[in-house]
Each structure stands twice: as C-alpha cells, then as structure tokens.
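Some notes on the structure that comes next.
Every protein chain of the complex appears in place save one, which is left out.
Coming up: chain A.
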Amino acid sequence: MNTTTPYAPRDRFVSISSLETVAAWLLAIIWIFPLLYAFWAAFHPSEFMVNFELFAPLTLENFANAWSQAPFARYYLNTFALVTGVVIGQFVVCTLAAFAFARFPIPGKNVLFMLVLIQLFVFPEVLIVENYRIASELGLINTITGIGLPYVASALGIFLLRQTFKTIPRELEDAARIEGCNWLEILWKVYVPLAKPTYLAYGLVSISHHWNNFIWPLVVTNSVESRPLTVGLGVFSAPETGVNWATVSAATLLSIAPLLVAFLLFQRQFVQSFLRAGIR
C-alpha cells in the first residue's frame, strides 16, 4: 500500500460481492422496467400490450392517435411558456430579495427571513382553496400567469441565492463601487455572474418541478388554452375516458420526452442541481 503516490486518484469505490452486484442489477431492472414497458407499449400495436413478442411490428400510430385526439401541441406550448415564465420571474424576484437579505441592513431581517422560509413548507398547492379564490379575484383563472405566479417568490430560490451572495467577498463590491457602479449595477456585474452555478442548479430544479407540477395547474385552469402538459395528460388519460392504452402510453411518453431527454443528456448537471438545492 506504500506504492500509491499521494496525488494519484484514490480508488474510492468499495469492492462489493458478486451477490450484491446481482442484487444491484436486479433492483435496477425492476426500477427501469415500468418505463421500458411504457416504451414497448407506445411503439407497438395495442394488442401487444399484454402479449409480449420480441418481433412484434413497430408502429408510430399510437403517437399519431394521441397527437390527433388531444391538443398536445398546445399543451407543449403552454408548458413551455409556463416554465420559461416561472423561471425568469423566480430569477428576478429571488435575486432582488436574496441581495437584500445578504447585503442590506433591513430592520428585523432575521425574522423576515424566517417568514420567507415558511414557504419551504407551506406551498401554494396546500392552500389550494384560498389561492384559487385569490387567483380568481385577480382575474388569473385559466391563465398561464395564474399557474405560475404563486411560485415566483420562491423561498428556495431566495435561500440558495442569499447563501451564494453571502460568500462573495465585499472587496469585489467595493472595487465596483469605486468604478462608479450603483447598487443595481453591482448586483448585475458582480453578484449575478459569480452566482451562475447557483442559477443553473436552481433553474434545473425549478424547470423539473414546474414541468411536472399538477394539482395547482389542474385547479386553476379549465380549458385547452392554458392547460400544461401534465393536466392535459391527466384529462386525456383518466381511466373513465376509455382511451386505448397504447395511445395513453404514447401520450405519456410525449409528455415526459423533453424533460427525460434533457435529463439523459445532462444527467450530471441534473443530479448536481438536486443535490445543491437539497443540501441546505
């Protein structure tokens, strides 16, 4: 063991028995099986849903059916608009608030910050009844703004950005001030660029959350014009509608495809983001 040089990458993986390897793979197969099954069902005629045949004919008909039976193009557009809007709104509002918490002498700052953190537990969807009333008083029912607005002042965003901003040395700020920057310029030129990794992490977490969010969008929308993919999929595939299963699989895959592909391509970034946003 003395042969290892101090800077050689350490062999950090613990060796495990072959029994554990089998268990690990078995669990992995069980875990991925539902998705593989959905893929199988979506790409084969519906009679092969339950009769597994390796060489059953492949088809795209289920996707064509799903696409024609429900306005998925519109749902995509709505989800896309929703996610973009929420993330931009969150970035702006949370950046300003986090900057205030990190650098400004606000009276009762700690109490205010604790109040913000309450939102880590009391989500808009828990207060669904009252938020519905408020949204309707503001004329936000059946609008994409109505789906997104309650999430814009995000405690998680404020928390993560405040934490990052606090680690940025004051000297950088002072240097910018000497060059004649005002507060907003300091924020924009010093703090925001240095917090890029936090924006990326928080952005990815937020995108996944809002792409997948269901109950609040369900309540606040009532027509195709504003429904996001999840709600569209929920309405489309509700068991009582009697839609063919292969079509439901295709519709399900359609709804998850963009996020799933993004995840598979940027796995590391996604996982790192969840970790960053989680360990707080």
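One rule holds in what follows: a residue touches a chain if its C-beta (ideal position, glycine included) is under 8 Å from a C-beta of that chain, and two chains touch if they have at least 3 such contacts; residues count from 1.
We adopt the following convention: contacts and distances are computed from a predicted model.
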| item | value |
| --- | --- |
| Per UniProt record, name of the chain withheld from view ["Na+/H+ antiporter subunit A", "Membrane dipeptidase", "Rod shape-determining protein MreD" or "Sugar ABC transporter permease"] | "Sugar ABC transporter permease" |
| Absent-chain contact - pick from A:35, A:64 or A:175 | A:35 |
| Absent-chain contact - pick from A:76, A:188 or A:263 | A:263 |
| Touch with the omitted chain, as defined above, among A:20, A:179 or A:225 | A:20 |
| Contacting the left-out chain in the complete assembly, out of A:88, A:126 or A:175 | A:126 |
| Chain A, residues in touch with the chain not shown (by the definition above) | 10, 12-16, 20-21, 23-25, 27-29, 31-32, 34-35, 37-38, 41, 49-50, 92-94, 96-97, 99-101, 103-107, 112, 115-116, 118-134, 149-150, 152-153, 155, 158, 163, 166-167, 183, 208, 211-215, 218-219, 229-230, 233-234, 237-239, 245, 248-249, 251-252, 255-256, 259-260, 263-264, 267, 270-271, 274-275, 278-280 |
